[in-house]
Every structure is written in structure tokens, then in C-alpha cells.
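Missing here: one protein chain of the complex. Every other protein chain is in place.
Which chain is which? They are A, B and C, in the order written, and residues in each are numbered from 1.
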Amino acid sequence: MTKKLRYAMIGGGPGAFIGAVHRIAARMDNLYDLVAGCFSSSMEKSTETGNELGIASNRIYANYQELITKENALPEQERVQVICIVTPNHLHFAPAKMALENGFHVILDKPITLTLAEAKELKILKEKSGKELLLTHTYTGYPMVKEAKQQLLSGKLGEIRKVYVEYPQGWLSNAVESKQADWRTDPSKSGIAGAMGDIGTHAFNLVEYVTSLQVEKICADINTVVPHRRLDDDGAVLLKFNNGASGVLMASQVAAGEENKVKIRVYGESGGLEWHQEDANSLVLKYLDQPAQILRTGSGYLSSFATHNTRVPAGHPEGYLEAFANLYRNFALTVLAKENGEQVAVECLDYPGVEEGIRGMAFIETVISSGKSDQKWIKMEI
Amino acid sequence: MTKKLRYAMIGGGPGAFIGAVHRIAARMDNLYDLVAGCFSSSMEKSTETGNELGIASNRIYANYQELITKENALPEQERVQVICIVTPNHLHFAPAKMALENGFHVILDKPITLTLAEAKELKILKEKSGKELLLTHTYTGYPMVKEAKQQLLSGKLGEIRKVYVEYPQGWLSNAVESKQADWRTDPSKSGIAGAMGDIGTHAFNLVEYVTSLQVEKICADINTVVPHRRLDDDGAVLLKFNNGASGVLMASQVAAGEENKVKIRVYGESGGLEWHQEDANSLVLKYLDQPAQILRTGSGYLSSFATHNTRVPAGHPEGYLEAFANLYRNFALTVLAKENGEQVAVECLDYPGVEEGIRGMAFIETVISSGKSDQKWIKMEI
Amino acid sequence: MTKKLRYAMIGGGPGAFIGAVHRIAARMDNLYDLVAGCFSSSMEKSTETGNELGIASNRIYANYQELITKENALPEQERVQVICIVTPNHLHFAPAKMALENGFHVILDKPITLTLAEAKELKILKEKSGKELLLTHTYTGYPMVKEAKQQLLSGKLGEIRKVYVEYPQGWLSNAVESKQADWRTDPSKSGIAGAMGDIGTHAFNLVEYVTSLQVEKICADINTVVPHRRLDDDGAVLLKFNNGASGVLMASQVAAGEENKVKIRVYGESGGLEWHQEDANSLVLKYLDQPAQILRTGSGYLSSFATHNTRVPAGHPEGYLEAFANLYRNFALTVLAKENGEQVAVECLDYPGVEEGIRGMAFIETVISSGKSDQKWIKMEI
Partner (left out) sequence: MTKKLRYAMIGGGPGAFIGAVHRIAARMDNLYDLVAGCFSSSMEKSTETGNELGIASNRIYANYQELITKENALPEQERVQVICIVTPNHLHFAPAKMALENGFHVILDKPITLTLAEAKELKILKEKSGKELLLTHTYTGYPMVKEAKQQLLSGKLGEIRKVYVEYPQGWLSNAVESKQADWRTDPSKSGIAGAMGDIGTHAFNLVEYVTSLQVEKICADINTVVPHRRLDDDGAVLLKFNNGASGVLMASQVAAGEENKVKIRVYGESGGLEWHQEDANSLVLKYLDQPAQILRTGSGYLSSFATHNTRVPAGHPEGYLEAFANLYRNFALTVLAKENGEQVAVECLDYPGVEEGIRGMAFIETVISSGKSDQKWIKMEI
């Protein structure tokens, strides 16, 4: 019976931020072994990272094509089962496509692809392959975000009426130059959107996840604040949901002095809730005529979805890496159960995948289009 | 030399909220004497309130016309100098007009009038009269709001780029019936706007005060969430300022579980600031590459504008009533100085008046119009 | 029927902090008229303050003896009913004694006297006089402190087991010279205690009020941190209560960087509560196996004691001056009701008086004695 998944990483070489995060997430719960990789377009850098990670030199590859081809040729008990893609956006689709076509499970950093069309194609490929796909929208991995969704599903706060979701960052307030900043502000690598693709999609995913609603219409104010920047670095979006509720989504990378302040507030007929990443282990429930409550990670009164995604007792704060690891863990438990012919718990199945990827790409395309339009409301079409 | 102002109150009878607040504000700094009033359209109720307040029975009047006429007939040393109007919106303009025409200073609760046209007329009357007018936009009376404005004026945070202002309340989440709720949701008394007039104007005033910018264009999503309500109870507004900055204004009275959570965040090129009423004695300054700072009411390092509007040393929290009293105090110091032929300190002159009233009415009219329009951006015209 | 109380103030001349606070507190609810005073030992300064306050010149007195004698000689409808004493500690007892002996109600700033013996004498005089006495321990005037007491009395959190109360300030971190600092660090004016008398007594009063328990034994570490200071500026005290619970009281005036950070936490068998002045409008209730609750000033679910001491709806923060004014208001309502032969509501009677003064003085004497002792526990005797 398989207990751990062998995986390969594409991207995540020297200086990368998110590749290292993926690797920590994969290690946290002892469900993955990193045994192969192609970490950089430079074979030298790729080897450097591979060596550091203790990867056998014959499994450090020159490019993703070689990686997939050669891994595929290995005996089943040896070859990787999962391919994890952490390259800039323009290098998501091709390796993901080839991986699925060759029968590998796929882990992809967000946004899923460069275009909505690619995302839809990936969905078809994924279904054809029978394989699983994880899209790493970190914030939905937090236990108290999961609790928020369950509280709303319980109906306790009534029908949802109003939503505020915000994601202010300040690190692109100047024309910074760094590996991280460069590709994110380059349309050929990032796609049609800057801030909206990088963090707006996180906010969008968070809002649809927590509310279990879908955005139907969008009215966006999209700005490029820093001179000479080629993509948007700021935006605010009015939202209409499929139940009639309205909302506001704010995402900015020029909110100077902010770090990474993801926050969501949802109001129903009889109460509201609030979660923000800076105090990630708390979820505040507010009521019309009773005292607000503070729900805390690790407490006995939480839903199975929160409890399943927590490792330590109440009062021992878990953070970003644990949230990320929850995605990896749930994905592994799902894949392993399926490979071992076991049933998968609903809590494990609760991770973002190709559907969330498609909706994220539709959001990006609609929001950028709305930003350029004189018309107020634009329908989000898929 | 006059030391205190004699004033009369119109409105503020039994069950009123804001009338009592005005009276506390007037008492706080010993600069006013309430000596006359017409507190209700019912003479019985008016007498009840007047008696409670210790007003001589011959100065409790049946209506505002009588009040103004009879006070005007009194000797100068006896008659009131200021008329304070705290009636529902539809009863602001007429008494204010008559008061100015008869040479009284005027204090008006917001919004200034029912329509922009009335507000403009009041401006002309005010200028003609040579009298002063105070519009009680409470939130700009907080010392740390004044500090926020001064910090931004100092240039320390660079040119302003992004603004978020929000004002969520939950008390109209249901079809409540109360003296407070009834007139606010009745177009004949409240005007064309509900939440946008009641609290949206506060948020609007706050944002223009703190930034020292003017809103030029608006794109509004205006909602009536509670069935059968006749006016808006929720809205979100995209803003464009005269320096090119963008912003979001959120105001809701159906954010179930929220009390009165006014908050403003402003971001410049090199940092941002944040103030929220729940922690009114703190102002947070955030910087791109330095630790954030928490500025506190009553501290020695604050601007003269903050210091002037504080009564107690740091660590002794001041709240809503003190902020309100600051408006009254600054208005009184201005009026008294002028009446005594003295110079007025700039800190005293810093209170909202007829200009802010006009801009507030223009905001209301534009925002309601935008809410109904398919066009994205509507210019705010005066 | 008397509606307002005429009062005189002793102390509170130019540069005084607490005198001005008392006057604002007295004005807030329109229940007092300040009509006489002796504001300073210098007649010139006294006259300056008296004039500013609009007091008739024949009722600005040279000293407290003259004040009491001459007021006593005035017709009943004209003479003051209450004498408010806001001088340094060594000038509390004599005027309070004379006031009671001459049939005036008394308001005293804390600590009540210089010694426990004086406090006890005042109790006898007060009882003999049939008059009322208010001791202005401000923190018990906060609505959420009153709610805390009621929550504990309800038994909901079980028998009290553990208490932490703290009062860190930083303003005496250096050898500052100011009117405020000078007398507080001078044994001839302040008594045997510095920080323990000035703020330790507040913490002590708060803890006995909130818990409805009495401290029985004390073990104190009392320090004079700033060189050459003549009185303590810091201390920590282990407490044993009459129900067997234990506690810690911390008070410091050399906690550099702290303003005035009063905080109390109480734990019972099944939960705890927490209140701190920086967030004065919230009371947090914590439970063993349920989410914590945040109770908020102005909410409908609060006890009558909290509601009675609040002026504005939830979400409009009230602060230090309102807490102070609550003491004044409850005292006035009690005195007026008694003078008018009416029954007094229990909520009005809930203000600190001579008993609290005696316990405060016993605390001071025990704590200073414990600070010098090698013995661990010292009984607090009265």
C-alpha cells in the first residue's frame, strides 16, 4: 500500500520564492518525496538546486519535456506520480498538458494558465487522464477559512447579502527590480493581468470558496499606478453574485506599507463573519442581537473541515506554511486513497482544482475587459 | 467680553438620539448655554423636553418660526446667538434659511439639506448674513483624524494614490420600526438617499477631509436589500480623485453584526495610514521599508491640530462625544473670537460647514444617479 | 423639585489635570452647576480660574475654610450642596471633614486621605452627617467594568479562582519635573506611597469592585526605580482573596512607553473575562469549551448596570470622561433622589464612597509595610 507520493518539481530554482514554499508544504506531513526536478532553464542552476535538495543527479533534467519523457520511461514503482509546476504563468500550460497526457497527477501554482482557453483545455485533458490536479490557492487551506465556509453553509447567518474581500500589498509601490517583480510585471510571462492575476485571483477564489456563491457580473476599476509599468498594479471590483448579493473586491500591490493583508467579510441576514490572515487562527462571527464570537483554530467546537486541517492544539498558532501544506496534504490523501482504491473523506477532497482555475481565468479576463470598458456591468462568462 | 454662546435647539425631543448628543457636545467645554428651544412638533413633548432641560417656559416655542421671530425680538444680551437644527433632513433647510436671514449663527446636523439646490442657496444666504455655519460631520472632529490629514499634508507619505473608506452598520438589517429608522427610510423625510445620505455622506466627508482631495468621478452600486424598503440601505462606490488617485467607499446599513465601524485607509507613494473609530485614539502610519508607527491621542509628538482637539493626557481614551464636542468647541471659539474682534486660530477654523454640505449633497445626488445608470463613470458636478 | 446640584470646587486651578476632568464630568449630564470655588492657594490664580469658569467673584474664596463658612451662611436655595475636593492627597482630609461637619455632600479625588486613620474618621463623620460621599475611582465608572462585575455575580463563570490586574504607566520613567509629578513624588503631599497610592489604589479598587471579593493578604515587591525619588514608582503585589482565590496586582510608573494601560482579567471555574481601558467598550468573556464572546457597550443584551451608564448606541465609543461622568451622574441621581425623598435605583447607588476609601488606605498601608518586610504574607487589616 502506497504511503507517500513521489513527485518532481518544474521551476523553483535559485532565488525563487514559491518553489521553496511548495517544498516545505510537501514535507510538512510526510506524504511526499521529492525525487526529480527541472528547477531552472539553466542546467547549471537546476543542478545546483537539485544537489542541495539531495536529488539523484540522473533525475535532474534539462527541461520539462525531458523530465516527463524520462520519468515516464522509469518503472512504475520508481517514477514520480505527481508533477509540480511552479514556473511563471506562461510556463504553466505546456508542462501541465504534457504531464496529464502522460498520466501524471499535477500540482500547479496559480493562476492556472495564461488564458481562459488554456484552462478549459486543461480541464478536458484532466478529465480524459483520470488524474488529479491541485491549484495552490493557499488561503482556502487555512482552517478558519474552511470554518467560515461551513458556518455559512449551515445557514446560521441567513442568506448572504454583502461581501467584502481585500488583498492589499505594498511591495510594488516602486519600480522595483527583482526576480519576483520582473516576470509579474511582464505581459509575456504574466499574461494580460498584473495585480489582478497575481493576487486578485486569490481574493476571487477566496470569496467564491467561502460564500459557496458564484460571481456573475463585474464592474472593475483597474489601474496602473507606477509609471512605465506594463500591467495593472491596483484594482477595485464591484461584484454581483448568483444569489443577488453584492460585493467588493479590492486588490492592490501599491498599497505602500501593507504586507500581504488578505481579509474577507461576509454578511447574511442575521449576522456576519470576518477572517483576516494576520490573525489567521481566529474567525469572528457577529450577530444582530448577541455578542460576537471568536472561534479559534484547534478548538473542539469547530467543524470537521477545520479540525481536519489543524495539527496542533488551540493556542499554538499555525500560519501560511501550514495552510499551504493543507492543500498538499488533502491532495495527497485524495490521490493515495484513489490509488489504493479507498474512499476519500470529504474533508480531503476540499482543495482547489481545475474548476477553480477556470473561474480564476474567467475572472482575470472579465476584470481586465471591464477595466477598459465604459459599460458598468460585464457578465463573467466561461 | 462674551465667553459663552446662548443657543436654541430645533428638534431633539423625546426619543431622539442625535439631539441629546448635540446637547452633551455643547455642554462639554462650557462654551454654550441652551436657553431656548422648540424640541418637537408637539408642544406637549417640546415642553416636556424643555422642562427637563431647565429652559424657561417662555422660551419653549411651538415651532421654529415662532422661535426665530420671538428670539429676534429679545434684547441682544438675552437672545440666542446660535440656532441648532437637529430635525430629520426635510426640516433642515427652512429653519436654517430663516435663522440666517434673521442674523443667527447656525448649527446643522448632516446632511445639510434635502437637495443640492437648497445647499447652494444656504451658501448664498450664509455669505450674505456674515454668520457662521457648522455642519456636524462628527468623524472629522476626532483628534487622530485631524492628525491623519496633517500627516498627509506634510508630504511624508508622498502623493496619494489609493483610498479605502468604509462605514458598515447592521441596525437596518431587518425592517425595524423605530423613530430613528422610520424617517431615515422615508423618502419624504430623508430625501432621495437612505444609507448613502445617512452614513455615505459621513464617509465621503471623511475621505475628502483626510486626503485634502476632491472626488471627481463616481461609479456606484446602490442596493435596497431589505424587501419593501423605499430607499437604499447599502452601497459601494468607486471613486476618482482630482489628483488621479482612485478609491473605494463602502457604506451599508445591512452589514448584520456591525455597529458603526467607520474606517479609513490612505496610501501614498511611500507609505499609508489607517484610522478606525473602534480604536479612535490610535493612528497607524505604515512605511514601505520601516516599521509601522502607532500615533496616540494626547502624545507630545502630534500636530497642533490633534493636540488642540484633545482634553486629557495619553492613555485616557476620548470617544464619540468628545469628537462631537470638538466641532462645537471649534465653532464656538471661532464665533466668539469673531464677535469679540479677535483673531481665530487655524485649529479652531477647522470644522465642517456649508462647503462640506454642498459637496455632500452633490455626492448624494451623483451617487444615486450613478446607481441607476448603465454608464460606468459619472462626474460629480456642483 | 431640585433638578441640578450646586457645587463648589476646592483645587483645580491653573495647570491642574484632574480638576478640569471633574468639571467636564460634572457638566456632561447637566446635573451640576459649578457656582463657587477656591481653586488655588494663590488668590490670584484662584480668581483667574474662577473668572474663566464664569463664577461670581463673591463666590471665589481665599481658602476652603472661608468657602465652607461663607457658603454655609448663604440661603439654602443659593448655597452649594456639594463640595468637590481635587487637591493633592494631603489636602483631602481637612476640607472633607469640615464640609461634612457643615452639612455638605462631598466629592473627593482618590486616595481618600493621607492615612487609614483619617479615612476611618471620615467614615464616622459621614455617617453622623447623613450626607453622601463620592470617591472618584474612575475605572469602576466604565459600563463594561460594571458589566464584568454583573457577569461574575451571575455565577456564569463559576467561583473565582485567579485574578490579574495591572496598571502600567511610563510617565515617571525619568526624574520629570511638573506640577503633576512634583506632589506625587513628595511624601509630605502624597503620603507614604507614590505609585501605589496614585495608581495602585485604582487597580485595587477595580479588582475588589469587579470580583465582589475582598483582599485578605498581601505580599508586595515595592521599588523606587528612578534614583533620588523619595517614594515608590513601581510595585507588584501577590494577593489572597477572602474566597481563597489568588491574584497579582501590578502597578508601575516607570514602564517606559506605556500610557495608562489599566487591565483586569478574572478566571472562574468555567471561564474568564478580560477588560482593558484601551478597548474600553468591549468586554471579552472566555469559556472552557465554547467560543469567546465580545460584549460591547450600548448593546441590548447587557445588564441594567451597563446600560444605565451608557449615553450613545453601540459603535459610538465612550471613554474616560464618560466613565468619570458616570460617577458624577450616579452620585447626583442618588443625592437628588434622597433630597427629593424619592427611591434611588440600585444602578445609581453603584459608585465608590467612603468604604472604598478605607479599603484603599488599608491597601496602601499594608502594601508599603509588606514591601519593607521579610515576611511573605501580611494581612490587610482595617
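Just so it is clear, a contact is a pair of C-beta atoms (placed from the backbone, for glycine too) under 8 Å apart; a residue touches a chain by one contact, two chains touch by 3 or more.
Everything quoted here is computed from the prediction, not taken from an experiment.
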> Out of B:Arg296, B:His316, B:Arg329 or B:Arg359, which is the one that touches the chain we can't see?
Replying inline: B:Arg296
> Of the residues C:Phe17, C:Trp183, C:Tyr287 or C:Tyr301, which one touches the chain left out of the display?
Replying inline: C:Tyr287
> Which residue from C:Glu147, C:Glu258, C:Glu318 or C:Asp350 sits in contact with the chain not drawn here?
Replying inline: C:Glu258
> Just one of C:Gly37, C:Gly141 or C:Gly268 touches the chain that is missing; which is it?
Replying inline: C:Gly268
>> Just checking the interface: what residues of subunit A touch the absent partner chain?
In response: 3-4, 17, 20-21, 23-24, 27-30, 52-54, 169, 171, 258-261, 277-281, 296, 298, 311-322
> Considering the entire assembly, which residues of subunit B contact the chain that has been omitted?
Replying inline: 285, 289-296, 299-301
> What subunit C residues would touch the chain not displayed?
Replying inline: 157-158, 161-162, 164, 166, 168, 170, 173-174, 219, 221, 223, 225, 234, 236, 238, 240, 246-248, 250, 252, 254-258, 265, 267-272, 285-288, 292, 373-377
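Heads up, the rule we're going with is that only the chains that are shown with their structure count from here on.
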> For subunit B, which other chain has the most distant CA centre?
Replying inline: A
> Where the CA atoms of subunit A average out and where those of subunit B average out, how many Å apart are those spots?
Replying inline: 44
> Hey, what residues on subunit A touch two or more of the other chains?
Replying inline: 285, 292
